[in-house]
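Only one protein chain is missing from this complex, and each of the others stays in its spot.
Chains here go by letter, A, B and C, matching the order in which they are written, and residues are numbered from 1 within each.
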């Protein structure tokens, strides 16, 4: 199949809320679709407001698959999670074209709130 | 009227929640507008995280009409619905230009949560 | 100031819910910004699933102003509102470039749900 999308995407508003008052825990997902015939290796660079970028997180999306990357479950090689309750932003870089959508579910109030947007694609 | 939009669109984050605790049932819609003079035949290819793509779902949008395609009501030729509670993604392909927006209503908590985004358009 | 944006925008997913259980009534807004020096005359063409398009609604956005067009308050020349509880879609056409965002607030459950997306801009 044709490889749709771009190799570089940005998401300025990411935030992992540590509070969940509902069976559905508060989380974020970077959702990826890969229509190419090549497995996508995905580099995630995290930007913060008051400290240096972190380059120790990564993920993947197999060829002809989707991957809803749960940011709350992601771990780096040292087994560390992404910091909670801190505003951050993400630069997504893939070796093959992908399409990238960001969604957040927040249950810090007992009821659920949802938001989503397509990430910002970089033209090559 | 001029045929606005594109023939190929992608939605990385789709998910049919099987739980509804409100009169409004949890559902997704792929909303399409067709400003062309040709009826749109719409092929929906479903991508999953851990199994092969499915090409057995399709829909339509008549000329000069909208169609809010309810993914929870969609059936393939064998009368089967889209699987529930499974992350998936959708490639939308039309024979004529359309514009495509994705919306989700979730009532798995008793109150309602909504999210929407324009789908990702492929430049021709 | 430079006239930013486009003259033609599309919104596939519009819907006016007639139920409100909160002081904030359920409504939609097509929000427009006009950075040009010309008042924007805005033609709104409504597309439906099962009936002909309607061209009897319009609005405006003055030069160097915003207008959050409340679709629930809009009336045609005969004083009629947009039909409630019916899926529709909107083609937005302006005489001068504008930027167009669509937002929905739903209080059909007592708590509030919100969704928003930039409308789809047509390249000229």
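Everything that follows uses one rule, which is that a residue touches a chain if its C-beta (ideal position, glycine included) is under 8 Å from a C-beta of that chain, and two chains touch if they have at least 3 such contacts.
Here the structure is a predicted model, which is why all the values come from computation and not from measurement.
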{"item": "Where the unshown chain meets chain A, residue by residue", "value": "8, 10-13, 15, 47-50, 52-53, 87-89, 91, 104, 106, 108-111, 113-120, 122"}
{"item": "Contact set of chain C toward the excluded chain (per top definition)", "value": "4-5, 22, 24, 29, 31-35, 64-68, 99-101, 103, 105, 107, 110-118, 121"}
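The rule is short, and it goes like this: only the chains that are shown with their structure count from here on.
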{"item": "Copies chain B and chain A - interface residue numbers shared by over half, same or different", "value": "different"}
{"item": "Separation of mean Cα positions, chain C and chain A [Å, integer]", "value": "31"}
{"item": "Separation of chain A from chain B, taking each centre as the mean of its C-alpha atoms, in whole Å", "value": "22"}
{"item": "For chain B, residues that touch 2 or more chains besides their own", "value": "110-111, 113-118"}
